[in-house]
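As you look at this complex, bear in mind that one protein chain is not there, while each of the others sits in place.
And then chain A:
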Amino acid sequence: MRSDRARTVLTLVVSGTMLVTSACAVANSDAAGDAGSAGGGTLRVVLTQEPPTLEPCESSLTATGVVVRSNVTEPLVERDPTSGRLEPLLATGWRQTKPTTWTFGIRSGVTFQNGRPFTAKDAAFSIERAVNSDLACNVDGYVFGDEKIDVRAVSPTRLTVTTRKADPILPLRLSFIEIVPRTTSTGAKVRIPVGTGPYAVRKWETGVSISLARNETYWGKAPAYPRARYVWRSDASVRAAMIDKGEADIATALDPVDATKDSTVAYPNNETTALRLDGREAPLNDIRVRRAIGMAVDRTGIVDALLGGLAKPAAQLVPPGVVGHNDGLATAPYRVAAARALVGRAAADGVPVKRRITLVARNGQFAGIAEVAEALQYQMARIGLNVRIRMADTATHLQYQLRPLPRGVGPIALLIMHGNQAGDAAFTTSQYLLSDGPQSTFGTARLDRRIAAANALSGKARQKAFAEVLAYQNEKVAQYAYLAHMRGLLGLSPSVRYRPDSATGDEMRLAEVRPVKAGNH
């Protein structure tokens, strides 16, 4: 008993000592920083998570891109998320000078945040670093695949990019390459990036906040706020509360339950949810069963009841506004009896429809995902299928999502959310529809040929060809039971003016945020 008492007393003494020695070390860790209000010149943004890195070549990661892209660093070319058109940024223009070569004019008079002038050599360096180096940048895999390209700075204001095969959307691909100075490390990813953007990273206090300061030598229009500060709260209700209380000016990814508030704005975020059906395993290897699942899903009910009415039932993996989107595709009809009959016919032909299907979903991928998974399980069971749910964390979900796919796990219906931020269906089809696509379970040789043919086209012919690819996928392959084109929900303080667009979730341009003048609320 004495030992217990001594143990506890010592615990308390040690705890008390720690408190005294580190008194208020946490609470005042940034007391001299920019914790001020928006009125004090600091734009305060609350994110869902701390960025894993601020490395510019990882900016295709949502959590990184939302801070870095177009705030700290800039690309040569940017895609207008509303019109879909490519606009010059650090490039002044571009043209295809040979079938496999594009030539870019490079903007002069631009300096990096470290004072170095920006030239075509920096652009060439940045592309080489992101695409041809051993850094294993995410942007390389997402945008360029295994493609190696030849980049040359012909003069300080002229750059040529040559590919092995003709690439009609090379400028679009380059819109994902953030430009960094030639002094940037090629052997390791950087922690604090330097770019040409309107803000420079001032301080990254791990676990607490990231502070930006206005780049006073910025070549474009100066942003309204001299400082910006990112914090992160994983709970959506806390993010919403920070807006309500005036502790933050912008909050990302709020829950649909907050959609009725005046302080929230919904916007299309180019994300599409669907069930990916593994067609290699019975009973999902029977197209009747896959089609039946598509017909069993009550999309409207799920959207209204579980997604707050914010989403829109989907009939394909790419949302409107993306090159290749097929306006003519209708959502699969919600017909339970017909779906049950299809499953019955498959069973009569010997398909083991009672074999257990595992519906894998990722915790926290979107608000209400657990309830959506349960609804899908019920709707699939109602047509005679045997379904169990497995909720997984990100790493486990990726094991199901990416090749090499796990073996010996039976038939898998994977709940995915795919975001096509590039604006071209090529980025979807190469990943999700090709027979050997990194995120595809199966396909057909004919579909592969159609995708390859569409990739070589441009303009209206490209749009038409990819629209036909998506229709063919639904009609002949049916690897996906689509759910909805999602919408994001942004919290906005009454003191700021900002119009989110389909790129906001991946690239929140702080320079577009303006303070609301008194009386303009």
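Quick note on the criterion: contacts are C-beta pairs under 8 Å (C-beta built on N, C-alpha and C of every residue); 3 or more make two chains touch, one makes a residue touch a chain; residues count from 1.
In the analysis below, contacts and distances are computed from a predicted model.
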The complex has one chain missing from view, so what does its UniProt entry call it, picking from "ABC transporter, membrane spanning protein [oligopeptide]", "Multiple sugar transport system permease protein", "NADH-quinone oxidoreductase subunit N" or "Secreted hydrolase"?
"ABC transporter, membrane spanning protein [oligopeptide]"
Full-complex touch with the removed chain, picking from A:V67, A:L89, A:L170 or A:M242, is A:M242
With respect to the chain omitted from the figure, which of A:K98, A:R191, A:R280 or A:K476 is a touching residue?
A:R191
On chain A, what residues meet the omitted chain?
1-12, 14-16, 18-19, 22, 24-31, 33, 35, 52-53, 134, 136-142, 145-146, 188-189, 191, 206-209, 231-235, 237-238, 241-242, 244-245, 247, 393-396, 398-399, 402, 431, 438-439
